[in-house]
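Here is subunit A:
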Amino acid sequence: MLQVENVTIGYGKTEVVHNISFHVKKGEIITILGANGAGKSTILNTIVGLHQAKEGSIRFQDKEISKARPDQLVQNGMRLVPEGRQIFPQHTVMENILLGAYIEKNAKKIHSRLHSIFERFPRLEERKNQMGGTLSGGEQQMLAIARALMTEPSLLILDEPSLGLAPIIVGEVFALLKQISSSGVTVLLVEQMANSALKISDRAYVLETGRIVLEGRGEEIRNNADIAKAYLGNV
Partner candidate 1 sequence: MKRKSAISVSSIILSLTLLFTGCSSSDDTAKEASSKPKEIVIGNIGAMTGSSATLGKAQSQGVDLAVKEINADGGILDAKVKVVSRDDGADPTKSKTFVEELVDKEKVDFMVGPTNSTPAAASMAYLQQNKIVSILPIATSTQLINPNNPYAFRLIASNAIQAEAIVKLAVEEKYKKIVLVADTSALGTDGMSVMKESMKKYGVTPAATVTYKADDADMTPVAEKIKDAKADVALFWTLGADGAKIVRSLERIDYINDLDIIGYTGLVMPNFKELAGPGADKVTVVSAGSWALEPGKTELAPKYWEIYQKLIAEYGEKDKRDTSASIIASGYDAVYLLKWAIEKAGTTDSEKVKQVLETDIQEFDSIYANHYEFSKKSHEGFPVSDLVKSKMDDMAYGELYKKAE
Partner candidate 2 sequence: MQEIVTALANGSIYALMALAIGIIYSTTQIINFAHGSVIMIGAMTSYWLLSIFHMNYFTAILLAVLINIILSMVIYKVSVEKLGDLTQNSSWIVTLFGAGIILDNTARILFGTEPKAYPFLFDGHVISIFGTKIMIHEMMMILVAVIIGVLYQIVIQKTNFGRAVRAVSFRPDTARIMGIRSNRIVLMCFAISGAVAAISGALIAPITFASYTMTYSVGIKAFAAALIGGLGNTKGAFIGGISLGLIEGIASMIVPGGLKDAISFLIMIIVIIVLPGGILSAKLFTKGELKTEKI
């Protein structure tokens, strides 16, 4: 579904990501692990079109997308849930969700998706007229995911969904991702919280200072304590 080949990314003259390759197959949950500053967010922002790669190719559903605009990618079924959730704090919950469906012009579709979103997230329906900024961290993460689901993406990309959340909420989030995945959505995840992420992952890549240093099945990497210590610090 997604092939990243020999991609190099930089800001100005500084290269942040060096010649990395990885791929995501349809239906998988893939995790990219890495410490702070390893270049994880840079990779994701490049995939979704916010940033342009210097070299290499990115293919999505067999189409070259390294020059595509974010809106085109959203149209083609790719969605990013950004780091820190980035809820619009002065938009109501409802407005946040509707913004997620910005490219969808069909009112009927919006209506039915809204319906299923509220079924899945009853808390959000309770709070739909509240400002986004008044929600708790966990609720904001739900909102950010709900917002992304409004276009029924085929590939959902999440940038550190566990960041800043209480452990019990993190568990909820990952359970939700598992559930979303089982409904047919491919999931690409970037995380520092290796343990919970690896539990639900089919495969994982380990990223260190802009290079992929390890690749394997989720279980394998999780069970290999040495690797975990060497590359991921405390797990």
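Candidate selection criterion: all candidates are chains of the complex that A comes from, given by their letters.
Structural remarks
Definition applied: a contact is a pair of C-beta atoms (placed from the backbone, for glycine too) under 8 Å apart; a residue touches a chain by one contact, two chains touch by 3 or more; residues count from 1.
Just so we're clear, the structure is a prediction, and the values are computed from it rather than from any experiment.
When you check 1 or 2 against subunit A in this complex, the one that touches it is 2. Only residues 48-50, 69-71, 74-75, 79-80, 82, 86, 88-91, 95, 98-100, 102-103, 131, 133-134, 147, 151 of subunit A touch candidate 2 when the two sit together in their complex.
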